[in-house]
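The full complex has more chains than appear here; those shown keep their coordinates.
As written, the chain order gives the labels A, B, C and D, with residue 1 at the start of each chain.
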Amino acid sequence: MEKVFMKGNEAIAEAAIRAGCRFFAGYPITPQNEIPEYMSRRMPQPDVRGIYLQGESETASAAMLYGAGATGIRAMTSSSSCGIALMSEVIAWMAGACLPVVICNMARGGPGIGSIQPSQQDYFMATKASGNGGFRMLVFAPSTIQEAVDMMYRAFDLAQKYMNPVYILSDGFTGAMMEPVVLPEMRSEEFLAAERKKNEAWAATGRKGAARSHQIGAGQRPGFPRAPLEQKNKADWEMYESWKVNEVEYENYKIEDAELIITSYGVSARIARSAVDMLRKEGYKVGMIRPIKVHPFPEIAYEQLDYNKLRGILSVEMSIPPLFYYDVEAVVRKRTPIATCLRSGGEIIERSAIIEAAKKLYGDK
Amino acid sequence: MEKIYSRPIGLKKSINGYCPGCLHSAAGKLIMSVLEEFDLLERCTQVDGVGCSANNHTSMDVDSIGSPHGRPCAVASAVKRISPETVVYTYQGDGDLASIGLAETMMAANRGDNITVFFINNANYGMTGGQMAPTTLMDMKTSTTPYGRHAQEHGYPMHMCEVLNALTAPSYIARVTCIDAANVRKARAAVKEAFQHQLDGKGFSFVEFVSNCPTNWGLSPIESLKFIKEKMLPEYPLGEFRNR
Amino acid sequence: MPKIEIESEYCKSCLFCVEACPKKVIGTTSAVNSKGYQYAVAINPDACVGCAICATVCPDAAIEVYK
Amino acid sequence: MENSILIGGFGGQGVMIFGQLLCYTAAETTDKYVTYFPSYSMEKRGGTANCYVTISDEPIGAPKAEMTDYVVALNSLAMNKFVNNVYSGGTMFINSSVCTEKPDRTDITFVEVPASDVAREIGDSRVTNLCMIGAFIAYTDILPPEKVLATAFKKLGAKHPEFNALNEAAFKRGMEIGKAAKAKK
């Protein structure tokens, strides 16, 4: 397929459309504005015929997405950090109502309005609590534009498969930069129509002779009769547990003989990877573990390490306080020292700082 | 012998969860009855707000979406744009529509989304125990205005029909009540007109029901009707505000 | 002869119909339904003229009218 | 081989276009890895605008390089801010029309391009950046000049074909300046 040089945000938007996204609602916020802007241009085009709807706020945009989800169409929203926080209640509703939607967070510095510069300070919000009630989502963390595009494409299928929102945790860096990217194929009208048809088994777009009227609501499984909330909580839990088996995704990079593991995700991992390369050139036996999805957290990746061989793990993220670090710490269980290399508040992590921190942890050589 | 008045078939065959004499039931009954007349029961989606209206989905047998508190209009706008062949309407209380959801309500109205909005104004937050709503009458005591609603502290009752009438896009705006048979008939006509506007693609239609909350008002059902007549209607005059 | 039918299980004893019926057809007895409501009954059925006012005002759609 | 370039100036000086022309050309006419990263201050106009371009044979780890091989400064603010971002041995291109005091660093090469003057001569201050690009390309040989110019025609001329001639003139004049500087080195 042809490579095109595109801005991250636009590539992500186009990938969503090719995955069959036919409804987008959002509210402006830097650094993801090119996503809604692209959608507003692209959705009306004849090969898409989708809907772009600008919400009066993130709350409203999320509610629009909730409505769209209830119709069984492929739908998404995107925002950034504080805008995503403002969606929390509705995100919880979408999880509660089992709606197959996609949410994209092009994260920036925080807390609150923070800065418009890229950051990874929303790790906990994305992986642990995007709202009330203890629900969880699959959380993709792209490291490059290409990966963001591929994840976005897959996200819609996974949302549909699990009947649960899927979350893309990216950042303003990946959204604002440009890079050549291979775009996935446009999903055919037939495919999309067939998927939509399937969803008619539960979509709330008019009963149309169905045996039971369809009711969508937080706490109800679409298409199933009303049941006690606890029952739904349990079913969700089972699904989350199944993800630990079926949905774990991570990358091992040069870890075979590594004495030091750098671990990182998303844009930081991209930078960390080049630090690994440079350290290798200098003779350091360094490798990297990179969660591709940050939820479910790839515990197995860290379990498989030979801790006798390790000098330590360097956890790299653009967040102060460190957040990703806690998941790493929990799985490493003090079997090797863990150091951190951190930036925050919109500052981008420097390769040189990673290299320095890695050398320090590596010790004499 | 002919049946000249039937229970709407859109209502489930069980008692609903509203309190005795609550005119929520009356509004729901009219909506079901008009949908039946228009043969829309199979091609409509009801978007419920959070409030006592949460009872609806247990009693109305139409497709429905329980919406986050205050957001029905945003939800409905999306549903209608995606599925224009579906008749989409919201059903919301005054806390839901005129307080937490005020922006969503007004912006859907301002966009002229082709949806119908039913607004049940009972001058308080019924579901949560009768707190002050934007529509609470002056001097009225509620569970959060224990000393009464006073202008200096709480401002004035919110008139949603009048406020929406300041926007360009809405096509139908009316205020009705169900306190007696004559008014019930007028209310039904307004519901019909509102749906007709949607069927004709005219955009945003809005019907406010001046309603009651016997439970939190601390009145018997019959007394509550009197209260509507004597206190609510002078503040909330009935009528068609717009019909284009 | 016009008549009404009240489905006692839907009735919540709001008494709107009792109050509204011009012919005083409706009243209550000591009987309660499964929810504990003293439901409305046509205590004076012969007076009914089938005007359907009672059914119109019944919020709970418990009354049907035949004529 | 990896070439990293940092371009800095005021918003409105065509900083982003500079970077993008390099990137599009590299991405569309070579097999190299290319990244572009823009960085604005809060203000849309009058504020500073910078972008980072990396063109490499291998996957690019840090699209916002802390140190770059080249810095292009369209104004003195950018010059002073970024002079220490050039690797020792690297090159800094400065718009000498507006950057009066050259910073003192002796381990890098300065290429002075009176781009604003050239643009004024040509008759439109908006072609300052094209002049800088011309000089940059001629001096560095990172990309074939004709390809870069073709990209400029394609990307900038699409909406405003009337600019093609001006752009070309500025680019050519820049190339001459760049070539001359290269000859001197």
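The definition used in the following text is that a contact is a pair of C-beta atoms (placed from the backbone, for glycine too) under 8 Å apart; a residue touches a chain by one contact, two chains touch by 3 or more.
Quantities reported herein were computed from a predicted structural model and do not represent experimental measurements.
Participant: Would you give the formula describing how many of each protein chain the whole complex in this file includes?
Facilitator: A x2, B x2, C x2, D x2
Following the convention adopted for this analysis, only the chains that are shown with their structure count from here on.
Participant: Using the average of all C-alpha atoms in each chain as its centre, how far is it in Å between subunit A and subunit C?
Facilitator: From the centre of subunit A to the centre of subunit C is 59 Å.
Participant: Counting in whole Å, what is the centre-to-centre distance of subunit B and subunit D, each centre being its mean C-alpha position?
Facilitator: Those two chain centres are 62 Å apart.
Participant: Among all residues of subunit C, which ones touch two or more of the remaining chains?
Facilitator: Residues of subunit C touching two or more partner chains: there are none.
Participant: Could you pull out which subunit B residues touch subunit C in their complex?
Facilitator: For this pair, the touching residues of subunit B are 1-8, 11, 14-16, 18-26, 29, 178, 180-181, 184-185, 220-222, 225.
Participant: What part of subunit C is in contact with subunit B in the complex they form?
Facilitator: The touching residues are 3, 7, 9-10, 12-16, 19-20, 35, 37, 50, 52-53, 55-57, 59-67.
Participant: Okay, in this complex, where on subunit D does subunit A touch?
Facilitator: Result: residues 20, 23-24, 27-28, 33-38, 42, 59-64, 66 of subunit D touch subunit A.
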